[in-house]
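Omission of a single protein chain aside, the complex is shown with its protein chains in their original locations.
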Amino acid sequence: MSAVLQVRNLSRAFGGIRAVDGVSFEAGGDGITGLIGPNGAGKTTMFNLITGTTRASSGEVAFQGERIERLSAPAIARKGLGRTFQMTHVFPGLSVLDNLYRAALFRQLPSPWSLVRPATVRQGRRQAFAQAEQALAMIGMESLANDDAGALAYGQQKILGVGMALTTQPSMLLMDEPAAGLNAVETDAMSALIERVHHSAGVSIVLVEHDMNMVMRLCSHLVVLVNGRLLASGPAATVRDNPQVIDAYLGADLENA
Amino acid sequence: MRRTDLTLVHRPVGVRAAELLVAAALLAWPLALGESRFALHVGVMVALYATLAMSMNLMLRIGQLSLAHGALFGIGAYVSAILTRDAGLGFVSAFVLAGLASALIALVTAPLFMRIKGVHFALLTFAFGEVVVLCFVEFVDIFGGNNGFGQIPPAQLLGHTLDRYGSYLLATTLALVSYFSLQAMYRRELGVITASLQQDEALVTASGFEALRFRVAVFVLSAAMAGWAGSLFAHYQGYISPDSFGFWTAVNAVIINVLGGVGALLGVVVGGFLLIPLPELLRDLQQYQRFIYGIVLMALLCFMPKGLAGLWSGLIERLRVGRARA
Amino acid sequence: MQIAIQISIIALMSAFVYALIALGFTLVFGIMRVVNFAHGEFYMLGAYAMYVLYGLLGWPYGSALIAGALLVGAAGFVLERVLFRRFTGDEMGGMIMSLALAITLQAAISLVFTVDDLSVARPVEGALQIGSVFLALDQLYVVGVTLLALAAFYVLIEKTRVGITIRAVAQDSEVARLQGVRSWRMTALTFALSCLLAGLAGALMAPVYTIHPHMGELVVVKAFIIVVLGGLGSLPGAVIAALILSFTEAIASTFYNSTVATMLSFLIVMAVLTVRPAGLMGRSR
Partner (left out) sequence: MLEARNISVAYGPIAALRDVSFSVRPGSVCAIVGANGAGKSTLMKALCGLVPLQAGSFHLDGQDITALPTDQRIAKGLALSPEGRRLFPELSTYENLLMGAYLRRDRQAIREDIDKVYGYFPRLAERQNSQGRHLSGGEQQMCAIGRALMSRPRLLLLDEPSLGLAPNVTLEVARAIRRISQDGTTIVLVEQNARLALKLSQHALVLETGRLVLDGPSDEIMNNPHVTAAYLGGHATA
């Protein structure tokens, strides 16, 4: 079986600093993959490279067997590689359902040409609406459908963000710190949603997260980045007990350095 | 069924009827009140500059302040003038081609230009506009240079040469068509997309939307509108020269938007009504006119950053709050 | 040979004057992120200050020059506070405000002095003859004073405490605050300094060319070209670009045609903006 996402020798330098330096890993299939590492390890850069937001200096990214590292961000999104953001990204002032509907609409009518054909527009609206309803059910916010998204609690906004990513019907979702800024109850709700998305909807998931309790609860595989380089990857339990990984997190000892 | 923001496409019948009534009145008033030469002239200018301001509004909606719109207006004017006077084409085909010519220029430059954002885009289009105007100045054989380009045949429709009222009807029709088309587009997906792009481009792109291509399309459409306005300007004036199409023409279009409020198209049209006749009306006070204009504009930027539209919605809001309290 | 030297003097004169104007323009962009389209109007104000103080009131040339520049700087100080500070962080708003200010200042000057060309008597007449080369003394004078002003500006920005602070605020205003800098003070000071330089340039050029309310428009365009070529916010870039532009212009308009020369410089500006928005000598942040 080949993995859904394959990253090979991916590098990116900003100025003289190598933010991501020759990293290779695979993700997808059974189980959620966690991408972890201390601050400045290059995790968000890695996400930006995979989703085409930032262009790689060198290396390859393959998604479902197809090379995507030269594609634009929207083209990659339409291939079925979705993402969520570290900070909330919702449209305040619009209802929860409208937020979902918009996200779905962008996917349905992605280019100027699709916007000038009335039949395409009508069909796009219908499908977008259906997908918005579907995502609404998946994130379990039916009772909040008409509430202003900007007035939701922060945790609910982040869950709505996941719903918006789902309206594009991704086969893989990259989630950037879904629990950042959430309290314990909200983190539990988010974890439950991620499991639901993975197990019931069958969406592959790669997760960047600092809340290690959440990572250990959700992830079957871990990829550890430190200073832009791959430090370890493999089954979660093995990686966690790797002394190098513990050092990377707690810091090397003053006396041993 | 739950409401989504797009169910708002259908506005109350009363509002639409009122709009059509105003549009009809704009077209027909000279029949009832008599054709005042001065009023018709001002009317043509208001209609053309309001169209230019609306084309600028499209750009401002995607967050890109273009200082090239004076030039795009000029390209339409010169293309139309050359095609009718020198190439012997009819007015209608020249008019159509004039808009397409501006659109084509936009299409060629846009893939480069639309990657540039913010102040740098304004500077880039400023330089582009200057180059275009310098072309009008330099290539005397084609454009007539600083002496201008004269003897442009007036517009002809169905074999009739348009008189002053005819020109007024034509210019006003262009402005009305622009207004209603843009209004309809803003109320549909185009409005949703421009608003979303302004708020959160990363999110829109992550949903699979081709933001760059969309911007290119908007620039092209906006350029076509400017070109068409320019064509009518040329045929109405009969004479054009490079200084009508420079930097300040684009700035005026921006200023009309600032006065009206970028967020409301109606505000932009009203802004045109207020600003364009000023120079004509204050002719006796000409030396004070620009000074007052500048002072008013600075005050506006300081105290009314959302323009007339903002003032209007603020007023309604205040009335509503007042009523709720009472 | 003779032509070459005369062209060089004219080119040097305009290069130094352009540099004075462009330095202020780029300094303001660097620290306030405002593209100040009204910058040319401060140049114009400097020329009119000279007309009043030296031409009408008969002040001595030197005092009129200094007083004129200081007056324009003071005007800048006030206008920063009243008009521009509210647009901190809003590049577009600041730019539109500068356009409105440009309109107002031009109109105000037209109201007071009419739109006619005015002239100011030259402080020095005659020419210096070296071999077969004649050099107009007033032009040499401008070259000398601008060179002096540029040197003073260089020392101020590079060597003094205020200069270091101005650069620090432009580079990272938050960290500058962490050192105890009240950054709004530096902003006001910088805007005033920028206006002072433009005013000085205008005052210097008043006797050389005729003065009129729109004289700032052309100059701000030159400053704009220089600043884009040199990199928005870059001081050495501005000086080098000013030299390149003036010499190219002088040569091109002597042997070819000044419209083509200007067109060419705008095309280069466009190329730079699309390929390297940070300018030839600037760096992207």
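In order of appearance the chains are A, B and C, and numbering begins at 1 in each one.
By our rule, contacts are C-beta pairs under 8 Å (C-beta built on N, C-alpha and C of every residue); 3 or more make two chains touch, one makes a residue touch a chain.
What you see is a predicted model, and the numbers here were worked out from it, not measured in a lab.
The absent chain, not drawn in this view, touches the displayed chains A, C throughout the complex. The chain omitted from view is touched by exactly one of A:8, A:196 or A:210, namely A:210.
Per the touch definition above, the residue from C:38, C:176, C:215 or C:228 contacting the chain not shown is C:176. Among the residues C:86, C:122 or C:167, only C:167 touches the chain that is left out of the figure. Take subunit C: the residues that touch the chain left off the picture are 161, 164-165, 167-168, 171-172, 174-182.
Even with one chain removed from view, subunit A keeps its contact list with that chain: residues 38-40, 153-154, 157, 177, 180-181, 183, 210-216, 227, 240, 245-246, 249-255, 257.
As a working rule, only the chains that are shown with their structure count from here on.
Counting steps between touching chains, the shortest path from subunit A to subunit C takes 2. Most remote from subunit C, judged by the distance between CA-atom centroids, is A.
Separation between the centroids of subunit A and subunit C, computed from CA atoms only, is 50 Å. One simple way to say how far apart two chains are is to compare their mean CA positions; for subunit A and subunit B this gives 42 Å. Averaging C-alpha coordinates per chain places the centre of subunit B 33 Å away from that of subunit C.
Every residue of subunit B that touches subunit A in the complex is listed here, in rising order: 2-6, 188-190, 192-193, 196, 199-200, 202-214, 216-217. By the touch rule above, subunit B contacts subunit C in their complex via residues 65, 112-113, 115-116, 118-120, 122-124, 126-128, 130-131, 134-135, 137-138, 251, 254-255, 258, 287-291, 293-295, 297-298, 301-302, 305. Touching subunit B in their complex are the following residues of subunit C: 33, 35, 83, 86, 91-93, 95-97, 99-101, 103-108, 110-111, 221, 224, 228, 257, 259-260, 262-263, 266-267, 269-270, 273-274, 277.
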